[in-house]
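The complex appears here without one of its protein chains, the remainder shown in place.
Should a chain be cited, it is by its letter among A, B, C and D, assigned in written order, with residues numbered from 1 in that chain.
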Amino acid sequence: MLPTVTRRALLATGTAAGAATAFLAPGIGPATAQSPPGVIVMAKQIDDITSLDPAEAFEYTGTEIIGNVYRKLVTTPNDDPARLVGDLAESWATSDNRIFTFTLKAGAKFASGAPVTAEDAAFSLRRAAILNKSPAFIINQFGFTRDNAEARIRATDARTLVLECAAPTSPSFLYYCLSAAVGSIVEKAVVMARAQGDDLGNGWLKQNSAGGGAYVLRQWRASESVMLDANPNADPAPRTRRIIIRHMLDSSAQLLGLQRGDIDIARNLVADQINALRSDSRFRVMPQRKASLMYLSLSQRHPALARPEVRQAIKLAIDYEGIQRNIVSTTYAVHQAFLPEGLPGALTEKPFAQRQEEARALLRQAGFPNGLEVALDYSSGAPISDIAQAIQAQLGAVGIRLRMVAGEMRQVITKTRARQHEMAIVRWGSDYFDPHSNAEAFSMNPDNGDNARNRTLAWRASWEIPDLTARTAAAVTDTDGARRVATYQALQREHQQVSPFVILLQEIEVAVTRANVTGLELGPMSDRTSFSGIVKA
Amino acid sequence: MRLKALGATLVTVPITLFGLVLVTFLIGRVVPIDPVLAIVGDRAPQEVVERARLELGLDRPLIEQFLRFVVQIASGDLGRSVMTANPVTQDIARFFPATFELATVAIILASLVGVPLGVLAAVRQGGWLDQSVRLFCLAGHSLPVFVLGLLSLLLFYAKLGWAPGPGRQGIAYEDMVDVRTGVLTVDALLAGDWGAFWDALAHLAQPAGVLAFFSLAYIARMARAFMLAELSSEYVTTARAKGLSETRIIWRHAFRNIAVPLVTVLVLTYAGLLEGAVLTETIFSWPGLGQYLTVSLLNADMNAVLGATLVVGLIYVVLNLFADLLYRLLDPRVR
Amino acid sequence: MIEVQDLDVRFGAVHAVRGVSFAIAAGESFGLVGESGSGKSTVLRALAGLIPGWTGAMSLQGRALGPKRDRTFFRSVQMVFQDPYGSLHPRQTVDRILAEPLAIHGLDGAEARIRRALEEVSLSPIVRFRYPHQLSGGQRQRVAIARALIADPSVLLLDEPTSALDVSVQAEVLNLLADLRAARQLTCILVSHNLAVVAHLCERLAVMQQGKVVEALDVAALRAGQAQHPHTRDLIALSRDLDG
Amino acid sequence: MTNPLVEINDLRVDFPGPNGFVPAVRGVSLTMGREKLGIVGESGSGKSVTGRALMRLLPPQARVAGSLRFDGIDIAAATPRAMRALRGARIGLVLQDPKFSLNPIMTAGAQIAEAWATHRRGSAKEARDAAMSLLDQVLIRDPRRVYDAYPHELSGGMGQRVMIAMMLAPQPDLLIADEPTSALDATVQAEILRLIDRLVTDRGMGLMLISHDLPLVSRFCDRVAVMYAGRIVEEIAARDLHAATHPYTRGLLDCMPRLDAPRARLPVLARDPRWLA
Partner (left out) sequence: MISSDWLLSSEPASRRQAAWGRRYQAWLAFRRNPLAVAGLAVALAMLLMAVFAPLLATHDPGAQNLANRLQPPSAAHWFGTDELGRDVWTRILYGARITLGMVVAVVLLVAPVGLLVGCAAGYAGGWLDRILMRVTDVFLAFPRLILALAFVAAMKPGVESAVAAIALTAWPPYARLARAETLRIRDADFIAAVRMAGASPWRIVLRHVAPVCIPSLIVRVTLDMSSIILTAAGLGFLGLGAQPPLPEWGTMIATARRFILDQWWVPVIPGIAIFLASLSFNLLGDGLRDVLDPKQR
């Protein structure tokens, strides 16, 4: 998934910080303005939205909105994300791990009032496969293509949907993939009525909705606001009539608005601001681990970084705890495995801590008694730039001198995608709620050539791993859920020791609401964040 | 003579715009951000990436890309923005009124304060008033506009609660007034909604004030300089010899003479505000053209960047032309 | 020495000089008289090569002059301008102003030449390192004359050299010019609106009106009241009227 | 004549320079009635400063000492309001170059009408009529066109007529003309001076004609005061000018080239430091 957008990261750093509270000590602050009753106002950086068509949207905010406007066949509850539950589907089954049958619940309706049929579901999945936009691979990895989608995704009756995969697959893998935003069910009649040429209604659906979720999209103004109105046919009905998401780039502006009562929920406060609000009874701080990692990528093209001792030395030179505690205390947690906590199979072991002597010894052993010099690409916004500087100092202490190359977030990504970096700090969010999403990225590299078709993160680091690739690929097809989890844990342990990735931190999303606002549910993936329970007292 | 000069100026407009397109295009091509990234994301399969690259025509020779782009612009089509999924023209129509409103109010404020200050400073040249006006203006011009904006927000919004927070409009009025011109204050008036009007005006006050304070120095300085030159001229002596009062001499004679160059200064400052409010728009979450341009640029959304730059350049050129015309109109000597 | 044939100069729509012709022998002093806007200065500037875009023919010592003049031309032709305040570079000392032509033409002995030039125009050596704004109008015009003569030209073009000066200073400058002319056998063209000044310095003169030479005559005839053209007679009458 | 129109007694004016004050006028005393007085001197002799001091039009940095009286009124002590009532209404001032001394963006007529309206009560129409009639009086053939013309559209001579009309509008008692013709061609120069001469004579006003041109002044004035380096070195009736005694005056008269009498060398003025004493 797209790492959160560029400038918002730059500007997110926020200004006014929690200290605004100093001005606004209870009772002596100016009269608090109030957002209108029955309306929830949420401040968020929403300039990453480029489309609200579920077959196309692939960014945090877009999928979050889609998650509230559409329903999927299956989903996972946020209180137990490993458990699969039906959303529109009542039941699902497979006999051979290749052909899957879903039975839809009776009585579910779209916002238009029309009932949700299996044909709508089949149409939605076919549509995603045929349009083949960025997130389509989540569905297409089961063998669906523009040409065969019609035949392999079928509604056999009003409530029965049959999916025919190209090869046997782990059922949980398929179900988790279908729970992604791209698996959202759209209303065929409404969408096709707006179709232009062969766009299957994509042009219209970018800015409109045709779903059955808790809310309907009333209006999206790019980089300005999103307005959601309650879906009259929703079941259960949302508790708030209207939700307005306002684009606020500056975290301090979000904080001030929250304190003034102009906004009910702030989504992009930074660590120091959150710390200051924690003890304030007028606010509620809600943390939620996200399936998003921050890591160092060490290009294996660099001769020194290709040495296992050097990689290990770097892993041992960094003060993970110090960075987390001092720089990103509330917004990141130390995490050292490629599956983020919350995803099935995530490994919580942290084998690395700062051991400078050991690191120096490893460097000497690798033949660098006088240390070495490496370029570090990083994006220039906080907190990454702070972290980068801390890492520079910590690696410098063991003799690895970093040449700092700051850039735009997308610039760093462009560079790593072109395999032009030596060392880079990058973030990675899981694409869908299955271990394979990250496993594929971090430990598969089927073709290390420059013209490879599958350019995973391992490919970007030029890490040639035929054995790991095969083992990771095999894990997907493992139909035994428990064994699959165990396989992933083993992979992660090995990966921690040998990989050219120094996984540093896992993101914690923190929403801060006013005390009278309840019911916001943050999910580990943004399409799991639910607005339907939000209510203002 | 006059028409000929005007004609010559008009001929330069397309040349300037062409240069603008060329430079923007070149910058767009060397930005080390993959434009495809903004469309398909970081995780899209290689096949999707390549298809997008093909659709954008990025595989063609640079010259061909440029020519195609020029032809497309010439036909009035600025393409579609990747960021907003809208045609760029439509985006600009939406973002520009916000900037226009902000810059207009700011220039009005700055002129209303800056011009009299400058004139008074000139009249009392060397006196304490002159010195304090000087210091005040220079101080305003020495403070980074983002610091000023943040401090203003903290003081007037957070601490005193006098001004509404960032944004163009209170939540209560969101989507309540029909968009006709895109300028919220005007739309509210057209709709006869006084509440919405005052709300929009209140939201304008802070960002416009900050912008105005920043431009004040330049305007006052120029007004003072022009005024000093006029006050030492012979016709002012004549006016004094006629027995006119100082007030009349200053405002009816000298000021009317500086009005012409001053209008030019104001128009150019205004052009600067229309294009240069990026930082203010950022601080005050003002959905204007400056913000649109910056975000597009940092996302390598080149259609949007090129389109918006072109429009801003066009506005600048047109305003320049307008200043020129106004000069010809107001000053009998060049008629 | 100098021949001007059918000289025409236009500035945009303004036809400033219309078919002016005259010829001057070596060592002769020739005057051009007229009111402001009569085109007399334009003729002089065209001759000096300071105005592009003229038509007609001009020659110096038999050699035709083109639109561009080379360095040898500027060795032999020099000019003194009307406004001594505007003709000296405001940021250069007298020394630097006088040294410039020497540097351009690569003449040696700059030190001696500058000292001699100052002496020649009766300027005290103490003004040498002053800036123009530290000099009086008469001193400045002397510097301008020294600059014109420092590279030993044979032709001197004088564009209203005294009209910006007080009468007492005018007398000094006119005397100086007369002396220098005699000493160096200079060929001079003097442009002035003042008939008396022209008569004082020149042997022959032409009267200009609206870009045309309306009458050419020698000074003796002028003094004898033998002018034919009414404009010339008007000028003479006024001159006598105001001087009388 | 009971009261002299102008009484100047030991006027001294200094201007600030980079190294302290520099004297411009050093003890000028002068009396004039409703006559035509010429003040002559070379540049820097202080003649213009004297004229402007009388109207209190010197820049504020100037230091003025001595007494200035106009029709018995103490100029130095007059309130700004009283000064405004004097300026224009009782003393007019014609400056050298109409290109600069007229407001470039007001029509000629409007500037005349303004001068009239400032000192007379009357409607806009009356002011306009008065301006028209004044333009007529300064012998402008097409007053209507000139009324609506901007200064840059007028020739130098026309501009100077407008200037004169403007200064005569409130019918002052004294007209100070500061080099009124030195920016003009000789042909026009004479016309303007004759016009001033006639108007002043007709109205019985006083005229203070300030000029560097001694012969010219002597032709139009009754009396000439010759200034040198900030003081008056000689006061003489114009018709007696040929009998001037002061060597400076004599020098000024002699040093001009003459059309009727060729001279090989021009006599040069030898400045005597004693003149300053």
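The working rule: a contact is a pair of C-beta atoms (placed from the backbone, for glycine too) under 8 Å apart; a residue touches a chain by one contact, two chains touch by 3 or more.
Quantities reported herein were computed from a predicted structural model and do not represent experimental measurements.
The omitted chain makes contact with just one of the residues A:93, A:167, A:237 or A:393: A:393. If you put the hidden chain back, the residue from B:57, B:127 or B:144 that touches it is B:144.
Which of B:115, B:196, B:278 or B:323 touches the hidden chain is settled by the complete complex: it is B:278. Between the chain not shown and the residues A:326, A:497 or A:516, the one that touches is A:326. From the options C:40, C:113 or C:147, the residue with contact to the unseen chain in the full assembly is C:147.
Although one chain is not displayed, chain C still touches it through residues 45, 48-50, 70-71, 73-75, 77-79, 81-83, 86-91, 93, 95-96, 100-101, 104-105, 126, 129-131, 134, 144, 147-148, 151.
Touch with the hidden chain on the side of chain B covers residues 12, 15-17, 19-20, 23-24, 27-28, 30-33, 131, 134-135, 138-139, 141-147, 150, 154, 221, 224-225, 228-229, 272, 275-276, 278-279, 282, 290, 293-294, 297-298, 305, 309, 312-313, 316-317. On the side of chain A, the interface with the absent chain consists of residues 7, 10-11, 13-20, 22-23, 251-252, 270, 272-273, 276, 319, 322-323, 325-327, 380-382, 385-386, 388-390, 392-393, 404-408, 411, using the contact rule stated above.
Just so it is clear, only the chains that are shown with their structure count from here on.
By number of C-beta pairs in contact, A-B leads when A-B and C-D are compared.
Remark: chain A and chain B have CA centroids separated by 38 Å (rounded to whole angstrom).
Spacing of chain A relative to chain C, judged by their CA centroids, is 86 angstrom.
The touching residues of chain C, counted against chain D in their complex, run 35-36, 137, 166-172, 174-175, 178, 193-197, 199-200, 219, 222-223, 234-236, 238-244.
The touching residues of chain A, when paired with chain B in their complex, are 1-3, 5-7, 11, 15-16, 20, 23-24, 29-31, 33, 35-36, 39, 41, 47, 50-51, 58-59, 132-134, 136-137, 206-207, 218-219, 221-225, 227, 244, 246-250, 252-253, 256-257, 259-260, 262, 407-408, 410-411, 413-415, 417-418, 431, 441, 452-455. The part of chain B that touches chain D in the complex is made up of residues 233-235, 237-246, 253, 256-257, 260, 330-333.
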